[in-house]
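Left out: one protein chain. Kept in place: all the others.
The block that comes next holds chain A.
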Amino acid sequence: MGQTLFDKIWDAHVVSSNEGFPDILYIDTHFIHEVTSPQAFDGLRARGLPVFRPQQTVATADHNVPTWDQHLPIKEELSRYQVDMLTKNCAEFGIELYGLGHPFQGIVHVIGPELGITRPGGTYVCGDSHTSTHGAFGAIAFGIGTSQVEQVMATQCLLQSRPKRMKIEVNGNLQKGVGAKDIILYIISQISAAGGTGYAVEYAGDTIRALSMEGRMTICNMSIEMGARCGLIAPDETTINYVKGREFAPKGEEWDKAVAYWQTLYSDEDAEFDSVLSFKAEDIEPMITYGTNPGMGIGVTQHVPETASFEQKEQGSYKKALDYMGLHDDQQLLGKPIDYVFIGSCTNSRIEDLREVAQFVKGKHKADNVTVWVVPGSKQVQEQAIREGLDKIFDAAGFPLREPGCSACLGMNEDKIPAGKYCVSTSNRNFEGRQGPNSRTFLASPLTAAASAITGVVTDIREFLSEEVV
């Protein structure tokens, strides 16, 4: 019987497999950042162990960093301390650090791919749930806890049970104004925030195939939002062309050898999945979330569901979510005034996202009631945006281009949405308080966020697109 893509990669990384034990899985590259690593380094010290393979460990500072005046010391004492601690730990254990001021600094899930570190067929982990992003290259990549960060530092391996396999197919043509972010928000709204738990999810189908690497990363990034262990997409010409020539991509003969291997990485026709789901691209509208988990999403023209449409035992949690969001049954979000727009995060902060937003806002200006933050995913994305003159378009539209970091995705650095305010956000989580205590998040695509910034209310991007056609 044929094998799935996931099993091919997994099997190629099993160091030891024993009945009754999880497999010992070899990790090609371990990404680390300042938040989930300090206790792991302390653990190594307590055990008197070195980092087993420091050259397969890559560090950056992203969660705590300010996105304005990055050349100045970090104002918040605890944030500064945590970033300093990463610098000290990396120096002590011999790990390359792309810290503040380094030309490669940025969000860990943006820099891995753009530096050519993330490649097809590899295994990647990081103490960060959005590590699933890297699966877009046809790799196994997932988030781990700090005890496991310590484990990988100490052994370059991870004890891990093989998850079940799910295939999600999307076929057909997307409507104008609908993109990768809408696809994944739609899928999660259909299968719920727990619908993928216990599975490695392979995305397939002609709609997925037609996406750029940036779009595929957006999809795989949010695999964790349906609970999946990881998400992955078989590598093809799009993948190979993206990796080629990047800083740490293989070169010369090594490159040819790598590509020959990558071309064997796909699910065989007779491979068996534990679950297969299919969706039609034509059914997907521009999406927006209304609640406090990413499964609570609707097409932008639809109404918030009625509490009575849920099972009795779920109604309490549902009401709690609507109360938090200041919304009610059957409400339409279209036209609802908003206060902030955040374009950034490991979901949507790559150069393609910025280009798409810049093209749309060129010649337009944000509404007076809205504050807009555009936060590039990395120093390289920022530099590229400036080279292309996107910063000038953004400035003219009232969308200042900031400096790279996780920013308003998680309310950990200076960029927080104030209590009670509504933010249309291109990030990945709408949990209570995620963007700052008592902040309210509507997750959406970069285009929907940009259009809403222009009008000052939740907007259907397709209205703008039909005007332009006329």
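Just so it is clear, contacts are C-beta pairs under 8 Å (C-beta built on N, C-alpha and C of every residue); 3 or more make two chains touch, one makes a residue touch a chain; residues count from 1.
FYI, contacts and distances are computed from a predicted model.
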item: Chain left out of the displayed complex - its UniProt protein name, from "ABC transporter permease", "Cytochrome b", "3-isopropylmalate dehydratase small subunit" or "Response regulator"; value: "3-isopropylmalate dehydratase small subunit"
item: Sole contact to the chain not displayed, among A:I9, A:L97, A:C157 or A:A281; value: A:C157
item: Residue, one of A:T146, A:Q190, A:S212 or A:Q302, that touches the chain absent here; value: A:T146
item: Contact residue for the chain not shown (choose from A:G127, A:G231 or A:G297); value: A:G127
item: Options A:S16, A:S309 or A:N369, residue touching the unrepresented chain; value: A:S16
item: Residue, one of A:H134, A:R229 or A:R462, that touches the chain absent here; value: A:R229
item: Contact residue for the chain not shown (choose from A:F93, A:F431 or A:F464); value: A:F431
item: Residue ranges of chain A at the interface with the undisplayed chain; value: 15-16, 20-22, 24, 26, 35-36, 38-39, 42, 46-47, 49, 63-64, 78-79, 81-82, 85, 127-129, 143-148, 150-151, 154-157, 159, 161, 163, 193-194, 197-198, 224, 227, 229, 292-293, 295, 313-314, 316-317, 320, 410-412, 419, 429, 431-434, 437-438
